[in-house]
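For this depiction, one protein chain was excluded, whereas all remaining protein chains were kept in their positions.
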Amino acid sequence: MTVSYTLEVADARFCGFSKLLFRWKGSIYRLLYKDVLVFCGVYLFFSVFYRFILTPKQQDLFERISLYCDQFTNTNFIPVLFVLGFYVTLAFNRWWGQYTSFPLPDNLMMVVSGNVHGADERGRLLRRTLMRYANLSSVLILRSISTRVHKRFPTLEHIVEAGFMTTQELKKFESLHSDFNKYWMPLTWFSNLASRAREEGRVRDDIALGLLMDELNKYRGKCSLLFHYDWISIPLVYTQVVTLAVYSYFAFCVIGRQFLNPEKGYKDHKLDMYVPVFTLLQFFFYTGWLKVGELIINPFGEDDDDFETNQLIDRNIQVSMLAVDDMYQNLAPIVKDKHWA
Amino acid sequence: MTVSYTLEVADARFCGFSKLLFRWKGSIYRLLYKDVLVFCGVYLFFSVFYRFILTPKQQDLFERISLYCDQFTNTNFIPVLFVLGFYVTLAFNRWWGQYTSFPLPDNLMMVVSGNVHGADERGRLLRRTLMRYANLSSVLILRSISTRVHKRFPTLEHIVEAGFMTTQELKKFESLHSDFNKYWMPLTWFSNLASRAREEGRVRDDIALGLLMDELNKYRGKCSLLFHYDWISIPLVYTQVVTLAVYSYFAFCVIGRQFLNPEKGYKDHKLDMYVPVFTLLQFFFYTGWLKVGELIINPFGEDDDDFETNQLIDRNIQVSMLAVDDMYQNLAPIVKDKHWA
Amino acid sequence: MTVSYTLEVADARFCGFSKLLFRWKGSIYRLLYKDVLVFCGVYLFFSVFYRFILTPKQQDLFERISLYCDQFTNTNFIPVLFVLGFYVTLAFNRWWGQYTSFPLPDNLMMVVSGNVHGADERGRLLRRTLMRYANLSSVLILRSISTRVHKRFPTLEHIVEAGFMTTQELKKFESLHSDFNKYWMPLTWFSNLASRAREEGRVRDDIALGLLMDELNKYRGKCSLLFHYDWISIPLVYTQVVTLAVYSYFAFCVIGRQFLNPEKGYKDHKLDMYVPVFTLLQFFFYTGWLKVGELIINPFGEDDDDFETNQLIDRNIQVSMLAVDDMYQNLAPIVKDKHWA
Amino acid sequence: MTVSYTLEVADARFCGFSKLLFRWKGSIYRLLYKDVLVFCGVYLFFSVFYRFILTPKQQDLFERISLYCDQFTNTNFIPVLFVLGFYVTLAFNRWWGQYTSFPLPDNLMMVVSGNVHGADERGRLLRRTLMRYANLSSVLILRSISTRVHKRFPTLEHIVEAGFMTTQELKKFESLHSDFNKYWMPLTWFSNLASRAREEGRVRDDIALGLLMDELNKYRGKCSLLFHYDWISIPLVYTQVVTLAVYSYFAFCVIGRQFLNPEKGYKDHKLDMYVPVFTLLQFFFYTGWLKVGELIINPFGEDDDDFETNQLIDRNIQVSMLAVDDMYQNLAPIVKDKHWA
Partner (left out) sequence: MTVSYTLEVADARFCGFSKLLFRWKGSIYRLLYKDVLVFCGVYLFFSVFYRFILTPKQQDLFERISLYCDQFTNTNFIPVLFVLGFYVTLAFNRWWGQYTSFPLPDNLMMVVSGNVHGADERGRLLRRTLMRYANLSSVLILRSISTRVHKRFPTLEHIVEAGFMTTQELKKFESLHSDFNKYWMPLTWFSNLASRAREEGRVRDDIALGLLMDELNKYRGKCSLLFHYDWISIPLVYTQVVTLAVYSYFAFCVIGRQFLNPEKGYKDHKLDMYVPVFTLLQFFFYTGWLKVGELIINPFGEDDDDFETNQLIDRNIQVSMLAVDDMYQNLAPIVKDKHWA
């Protein structure tokens, strides 16, 4: 479920964001605690190894290796910061782009409700079928990109069962072979059915038909964009470079940030704190930032913070049907408003 | 209230922005003074603790811990700067996007005024009702995202009382059950009523009706965008990473920036100034930048600088009614202008 | 006046931009010279104070304070660079956004000229009045955001005098009370008048009327955007953080960058140059960058580089009238072109 | 083939991105291994040269040169990081812009299917030919920008053979001489044919024709944008600056990062590890980032991660023909849906 928190921070008060830190659901702690434990474990292993197992001579070597590693983790040798900053910003823009590409039937349903006429059964049938086609199309596309939707509709039969499709439509759908996603088929049916409704006079004029086609194309454009967002990812190479940068940085930290014997007088090693607080903090921030990237690179997964695709599908079909059927020409009496003068 | 200051800095004069520094309302001082006081208090506590309470031996330990902390707060160990820069930039773009998504009825009212005809009561009724529906829709959406609007209209009855809705419309509205915001219902009423006005001949042709539907869809699109801006926040994880980075940085500064005994000759500790001017400045800037993020992440709160949603609602309904009612075909006589040749 | 210089640097030649450095008008020197003088004055004051007034013991203290300050101005303690970079980039995008929101009547006048017919007086009157309304609207909005336009039209009477409005229109305009800018009123008049022209048959068909309404809405959208750009500034808090960062940085430089007695052998203080060339350069660049921000945060002021709003208003009304009146159906004879084959 | 991996990282789990690191296809390893080998070879050469071939005196000189080089590779002398960051971000935005400019016939085919009527042979012929023209146009443009498509259609005859063009059309096409790409010709044929279909009454009204022209123009706009993305590259100068920055940085690393004799006690040279792990990592990350730039600067090449242009061409023609021919008015019976009440 999307984690909404803006209402809590509506006002920039004293210690504003601090209340956001004590949450578990959708939090960075939940995403990161396993990685932190692994990192601590490995660090501890080397710490024990160095302190209790190595001979003094081996310790000397370890210390030199550690100092050598530290030298590079202290300066900006591995460009973790920038690479992460640029990468997450790109991912974030994609993420929001994907969200705004989500096909909502609201505009379409208003045009259908206002332009496909008739309160009789045929009229209702036409309007409901048109909206069903539009919703079917978005279900087909979401099924291929969202793990949640795929789990809900593992086969096309499940879609038929859920009432988005009739069995005859399924046959027509399956009779056509294409290597690519066929999400556009129900939209072509929509176009054909609208054309037929015009012939039957249910759509009263060509301008109304034009409006329908226009909204249909906008709707299809969003489906198509969503499909391509999924198909064309951020180049794998970029993701690999970023991930390797972060991982290798901390691989060296595990050695380079060990507390060396303070008695040997190494520079900046005057205190043995056992727990490398700052390194842990660094790990927390950099890996946390990388996790942000992981989280938003595919917003159609099952993370706490991913889009609630299934609920949106339910909302869309419910609202579509209400708008074109129950609410069709169903108006409260038009009376003078309070401020009538 | 939104704090407008651009007129004061219209010209880039000598000491241009400096005059903006002496303001209290909507200022950084007002947002930050409590945090600064808390930070000073904690710093003072540790300062007194170190100077007067600890034994010399404990002081030695404290000094070493302090030096250890300082070592990390001086370099770029915790990537406060970049994380903040990227985060605030993202938040800023969202903030402006939210503002430009605010649904204004101006285009809609012009189309209604120009295309729904009749100076008689029925004509006025139609035009006023159409605009009332549009405004009602934006009130419904703003109620769910703006704390100020929610306070003004805690229940739907308050909306009825304010004249945005009749009791019969409220019944219709409540008879429909949906888990999601039903802000789109009045817009469907708008669509239905426009369709009825066309049948009555009040809207004279299909093209005019098309124009109405077009503007309606643009209006609905903005309502929808606003709803989604509120629903889909910047991932909580990102906000947490940024907040923790800033907070933990200053948690370590409280120890690491203590003035150690100058007599002990620690490097860079030759002067005991009691007040850590630079650390305070740093605190001021970094926390100030974070506050900017807090301020703009939800522009519909009650901060000095948040959008004046309630005033905008009043403006919108007032202007809508004026445009479609009082000003309907109410033109000054058309005379030759001054430069007629 | 806007300073245009791109033609001079059309070609990236040897020492390309260098010729831009020797300009006074609209230059950084003109914007900055006073600030530089003040900074030099303050620096000089402390310099004289340190060298000639303080006792040796006081000098010692001053030197320690100076070294302490210097320590922080040398490293990245105050995040001047990034804060400025992000801030100016945001301001720049706003600046260009504001410019492209400037309402130009060109599209509107072409549609009016092509669709409101009649070479007789009534036809001319209609076309001229329509365009006058459009221009009046932009004058009303610009008056509230541009200091230059406000100076030119301090009262509405000045607008009447300039021929943008008749006195009867002024009365109508003033009879309506609203707390918000009423720039939209003339556009409602436009809409009403276009509707009347359709009834009179001057606008021949509904599609032409639709075109008119469409362009009108685009025009109004730009006016509205401009109004909101002015109303909703970059949050004051952000501007204050940036300004304080720059100012406090240089406040410390004034102390920390003093040339200390080279004989005392302080690190990096082996040369007494009296004039702190680098600090001045730094002041120049950072304050210069801040000035860029000041300059572009309100492009409707009276800076050398601000938009020439008054000239644009003159151009717009002139061009509008020419296009819909003099040039109406005024075509050169249509003859075969040179390459006719 | 485009490498799609978002489904694998749909959830931000423990070690999220790590599974992406063990891939060969489309991976950074595949792109970079040759460069790494060359770099290692050159490094090794100098290492052997220094250790075994030089006389002690020459070694001293080499060591001084090495230290001198190292001094500059350690600090930010060559601004590799920023230049790369800004460059790759620009390239990335272009890359996505190019993808979204890819002309898809989906909207066009729906409008053709809904508005060009007749199930007879003439009707089918018209619809099929219209869609063929649209597809031909995109093939012509893609042939000039994608190496893969060029290999598939080295001459126009190949296009005829593939059925996108008839020989008579080819003759018409070749009879027109232009120095620029003639991809727009088939679209002009489309426009002419649509106009003829209107005359024949196959397109029933002017609004339908208007819809066709509208979608055609949007389609042409995308073809045109694609052409210009190819024509106007990121200025060569920018690419050269970035490439030279990265290459020269590592040219100096080859000398400056040699392990000098630890016995000579040079600073930071206390350990002889033979393999310069960190320099290799740096090489890996910086060159990897540059490779990302190379990869995305032309997404129409034959890299693993480039767009699958040929498959898209096949998909487009297949889908176009299906939609306007097989699926024309081919609807499943309209029956009540499951939730009919």
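First chain written, first letter: the chains are A, B, C and D, and each begins at residue 1.
Operating definition for what follows: contacts are C-beta pairs under 8 Å (C-beta built on N, C-alpha and C of every residue); 3 or more make two chains touch, one makes a residue touch a chain.
Just so we're clear, the structure is a prediction, and the values are computed from it rather than from any experiment.
Trainee: Looking at C:67, C:211 or C:225, which residue reaches the missing chain?
Mentor: Within the whole complex, the residue contacting the unshown chain is C:211.
Trainee: Please identify which residue in D:100, D:239 or D:330 touches the non-displayed chain.
Mentor: Spelled out, the listed residue whose C-beta touches the missing chain is D:239.
Trainee: Quickly run down the residues of chain D that touch the omitted chain.
Mentor: Against the missing chain, chain D presents residues 31, 34-35, 38, 64-65, 67-68, 71-72, 75-79, 82-83, 85-86, 89-90, 125-126, 128-129, 132, 145-147, 162-163, 166, 168-169, 171-172, 176, 178-180, 184-185, 187-189, 191-196, 206-207, 209-210, 213-214, 216-217, 220-221, 224-225, 228, 230-233, 235-245, 247-248, 252, 290-291, 293-295, 297-298, 300-303, 306, 321.
Trainee: Applying the definition given at the start, please give the residues of chain C touching the unseen chain.
Mentor: Residues 2-7, 9-12, 14-18, 20-21, 23, 26-28, 31, 74, 76, 81-82, 85, 88-89, 92, 96, 99-100, 104, 106-107, 109-111, 113-115, 204-205, 207-208, 210-211, 215, 268, 270-271, 273, 278, 281-282, 284-286, 288-289, 291-292, 295-296, 305, 307, 311, 315, 318-319, 322-323, 326-340 of chain C touch the chain absent from view.
Methods note: only the chains that are shown with their structure count from here on.
Trainee: Mind checking the centre-to-centre distance between chain C and chain D? Centres are C-alpha means, answer in whole Å.
Mentor: Chain centres of chain C and chain D, defined by C-alpha means, are spaced 39 Å apart.
Trainee: What parts of chain D, by residue number, touch at least two of the other chains?
Mentor: If we look for residues of chain D contacting two or more partner chains, we find none.
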